[in-house]
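Complex shown without one protein chain; remaining protein chains in place.
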Amino acid sequence: MNNAPGPWPTAPPGRRARPRTRHRRAVANTLGLVFSAVMAFPIYWMLLTAVRPAEEIHHSPPKFWPGHLTLEHFRRALDTPTFWANVRASVLIGVGTVLVSLLIGTLAAFALARFSFAGRKAFVLVILGVQMIPLAGLIIPIYLLLSDAGLTDSLLGVILTYLVFMLPFTVWLLRGFIAGIPAELEEAARVDGCTRLGAFRRVLLPLLAPGLVATSIYALVQAWNEYVLAYVLLSSNDKQTLSIWLVSFQTSFGTDYGGLMAGATLTALPVAVFFAIVQRRVATGLTAGAVKG
Amino acid sequence: MAERISRFTAGLGAFVLLASVAGCGSGEGGKPPSAAERSGDLTVWLTVDAQESWPDLVTTVNARFNKKYPKIKVKVQYQQWTSKNQKIDAALAGREVPDVVEMGNSETTNYIVNGAFATVDPAKFDHSAEWLGALNDSCRMDGKTYCVPYYVGARVGIYRTDLLKQAGVDHAPRTYPELLADLDKLKQKFGAADKNFSAFYMPGRYWYAAMAFVKDAGGEMAVKKDGRWHGALSSPASVAGLKAWKSLLDAYYVGDRSKDNGDEPAVVGQGRVGMFYGNTWEAKAATDSRSGGDPKLRGRFATFAFPGPSGKLLPPFLGGSTLAIPAKSRSQDLAGEWIGMFTDRTAQRRLIAADTLPNNTAQLREVAAGGVNGPAAQAAERGWVTPLAPGWGAVEKSNILPEMLQDIATGKQSVQDAARAADRRIDGVINEN
Partner (left out) sequence: METADPPRPAAAGPGPGTPGGRHRRAAGPRPRGTLRRAGRLTLPYLLIAPTVLALAAVLGYPLVDLVLLSFQDMTRKQLFSGTSPPWAGLGQYRTILSDGFFWNVVGRTALFTVVCVAATMALAMLVALLMRRVAPWVRMTMVGVLVAVWAMPIMVAASIFRWLSDADYGVVNWLLGLLPGLDFSKHNWFADPWEGFAVIACVVVWGAVPFAAVTLQAALSQVPPELEEAALVDGARGPQLFRHVTFPVIKPAFVLVTSLSAIWDFGVFNQIWLMRGGQPEKEYYLLGVYSFIESFAVNRYSTGAAIAVITVLLLLGGAVVYVRQILTMGDAE
């Protein structure tokens, strides 16, 4: 079913041999590269700062190429006593949030996409409204609630909190993906003797895979980078997430840019790798191939 | 998580146990467990300074504490200054509160007024009779003490020894006219060749510096009259101080006027500053590449007690820390004992070694006069603190002073107008709990 022509659709056929088109493509390529360069500059600056010796970092006028390469910043970042504990916390929170929100989000999304039921409008409104609430007003009430439940300074408390902020988005996105899968496919499977669950598992789920992957990336990036709630909810330094750990490079003496950028590189790496692995599926264009095939 | 649940059930168990004990008679009459028997956690929230500058002190104090209470687990958790208070607010409203919290001396009043902290008995702490007024005052209300002074810092003048020598000056300025003369020489020698050279670094939003000039001129940020606080920046004395600050800035500072002093070490480390007004450790930070400084400048900074226009030393802001015990803490006695060990004579000696000033005047004399911190100890006697008004924290956090100074420094408003506008804003929040 994922036999769509690669992750990105190729240009429509029948237009490629003409010289004018070739010229156009050169223009497009140039534009694409310029765009990439501009977007990537801050990232380049991060990497550059992470690998250049400290005395080059604040050099004036700025240098755009490292004079020497060094791993001292990475070493310093990795030597922070809580680093691996923070990695663990981030991974547990990220994976926990993503898995749970996908699991229960898919169910709700299925209901929204396939059924008409009383209270549906209200549900949609809630889903939409939750995303509009500014976080500031909720910090203390959420803390008090979790404190009553004994869930402050606990990863579970953070996962639960993230879950409710992630769920609306998850449900909304997945609803679209499910709505894009023709119900006839499930119907057909059920005519062939599948149970409703069987039809869901054998027909819908495989078709939904790219949607699930895409949604998981959105959720993972949010959970991985969130800072304010995690900071208030987690007080043990070894339970804090990487995004809180990063702040420790801003000391009262000034910002340790080398350490911060090395730390940021380490923090962003897992997400980028995850994305690199799954991006084919995200971009496969969902179910388009299967429907047409 | 599992740990959390077990703690939760343990707590529940203890509660049940306590209830049954109470059922047998009076719980108070029961024999308290001996020190060796007491168990549980003691949670301490310190700011990152302890982690960065005296981590060994934390370790030794915990070891000493555990010798007496082997079954108590001390959990030290480090907080960032910038985001600490919203976390403390949430925690104090909840059930599980830390047992010790570190508070800046300009933050305490509001918390004390609102009943956040338990009282402490000063007699149990070393040198409590000689505690620095700047810290002690911020801990006291209606004759009771609510926190324990921890350490303090005072700002001094810092100059580039090599640049001053090249400009033909062989010693640090001792009077204000001398200071201005030295700055003129610096400006003449280096300013002509490099238009980015500041003889004196004084960013426009640096309110600790500007308020030192206000204080020097006999002015105040706010005064209490008939039980209510009022902004006093537009009083003639205050305005005179602000004008002195502004003329210093106009004459010798060429940089951006809308910045604060947050990255002062990094800017000074660029090598285009002759003198600046800062904490003693900033001289070191300006040569440390990790804070943006330049290691090549090592050994080229010296400190001096900053003379004020009044003829006396410029009174520095005494920025310091205190340690308080939340009223909801269930281990207040233990928290008190831990604080006692963490702020005793030996501990203060360790802080002095880390270029900070101690919490008491007796040990202030131990600070080597010739050392980098000597001028700070000297200036500290004229030190001041922010008004002990319930709403002062709000004044600071709504950036009233930096915004006023920026308007003055950039010439957007006259000193008089800007000060009057700031007073109005201060009046709006300073009396609020």
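We just call them A and B in the order they show up, numbering each chain from 1.
Definition applied: contacts are C-beta pairs under 8 Å (C-beta built on N, C-alpha and C of every residue); 3 or more make two chains touch, one makes a residue touch a chain.
This one's a predicted model, so the numbers in the text were calculated from it and none came from an experiment.
J.: Determine and list the subunit B residues touching the chain excluded from the picture.
T.: 82-83, 85-86, 89, 92-93, 110-111, 113-116, 195-196, 254-260, 262-263, 266-267, 270, 327-328, 393-394, 397-399, 402-403, 406, 410, 429, 432-433
J.: Determine and list the subunit A residues touching the chain excluded from the picture.
T.: Looking at subunit A, the ones touching the missing chain are residues 4, 8-9, 11-14, 24-25, 28-29, 31-33, 35-36, 39-40, 42-43, 45-46, 58, 60-62, 103-105, 107-108, 110-117, 119-121, 123-126, 128-142, 144-145, 160-161, 163-164, 167-169, 171-173, 175-180, 182-184, 186-187, 214, 218, 221, 224-225, 227-228, 243, 246-247, 250, 255, 257, 260-261, 264, 267-269, 271-272, 275-276, 279, 282-288, 291-292.
By definition in this document, only the chains that are shown with their structure count from here on.
J.: Taking the mean of the C-alpha atoms as each chain's centre, how many Å separate subunit A from subunit B?
T.: Each chain reduced to its C-alpha mean, subunit A and subunit B end up 40 Å apart.
J.: Sort out for me which residues of subunit A touch subunit B in the complex.
T.: Result: residues 53-55, 57-58, 60, 139-140, 143-144, 147-148, 150-156, 231-232, 235-237, 247-248, 250-259 of subunit A touch subunit B.
J.: Applying the document's contact rule, which stretches of subunit B touch subunit A when the two form their complex?
T.: Per the touch definition, subunit B meets subunit A at residues 1, 4-5, 8, 43, 45, 48-49, 52, 75, 77-78, 80-81, 83, 86-87, 89-91, 93-96, 98, 262-266, 269-270, 281-282, 285, 288-296.
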